[in-house]
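Mind having a look at this structure? Questions to follow.
Not every chain is included here, but those present sit where they belong.
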Amino acid sequence: MLRVLFFARVREQVGCDSLELPWSEDRATVHGLLSGLCQRGPQWQAALGQPNLVVAVNQRVADSAARLQAGDEVAFFPPVTGG
Amino acid sequence: MATAALTVQVQEQAFDPGALQQALASADSGAVVTFTGHVRGGAGAAAVTCLELEHYPGMTERSLLAILEDAAARWPLLAAAVVHRVGRLGPGEPIVWVGVSAAHRGEAFAACDFIMDFLKTRAPFWKKEHGPAGAAWVESRGSDEERAARWQPSTDGAG
């Protein structure tokens, strides 16, 4: 399984906090996972297609080439604005 | 070199900067620098009646601790601490507190400034402002990235 999390504006746009997906060859990279998610509809495409989208794999920032394994936690969110 | 005492807290409850500072200082602290960030109230159409702070539980604490560890590897610190609130906050309330204790003021100032720059650009918190015109996510600011870029990677490998 892959655990997928969404935060802040991205969470609101996709209308989902988190979901679990089985790992597959199509989802062996962040890029593959993203491509599949974008096909869920226009809001998904809009939220996940933003150029400033941040991805974290297992709670560390990663890029779209990062490889995924079963059990990984993948999060998508906008640039941070704390402090 | 003795290890610096590093602590991170993410909490809904309000905090008291004075009590946090008292807990930070040790017998050897010559210099203590603190930063407190408050919710700005704005005015008119930009007035903020409530600030909502979302975070990524787990990653938030981990990234804050990594920032403190980076600071302690760059400068000889005695202690460094971050407290950051989440949930709903009113105008004027403290959001974030960073305290650094060191033997001398140069490193205490630099480390506190450094920690805030990376907290602003690396720690997964997001602000949403509620006001008379509705609610809006706060946009990240390029000036924060520029401030964080001032700090060259540490080359001396201390730690």
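In this document, chain identifiers A and B correspond to the written order of the chains, with residue numbering beginning at 1 in each.
Basically, a residue touches a chain if its C-beta (ideal position, glycine included) is under 8 Å from a C-beta of that chain, and two chains touch if they have at least 3 such contacts.
This one's a predicted model, so the numbers in the text were calculated from it and none came from an experiment.
Overall, the file's complete complex carries the labelled protein chains at copy numbers of A x2, B x2.
The rule is short, and it goes like this: only the chains that are shown with their structure count from here on.
Against chain B, in their complex, chain A makes its touches with residues 5, 7-9, 52, 56, 59-61, 75, 77-83. Residue ranges on chain B touching chain A, taken from their complex, read 37, 53-56, 58-59, 62-63, 84, 95-96, 116, 119-128, 137-140.
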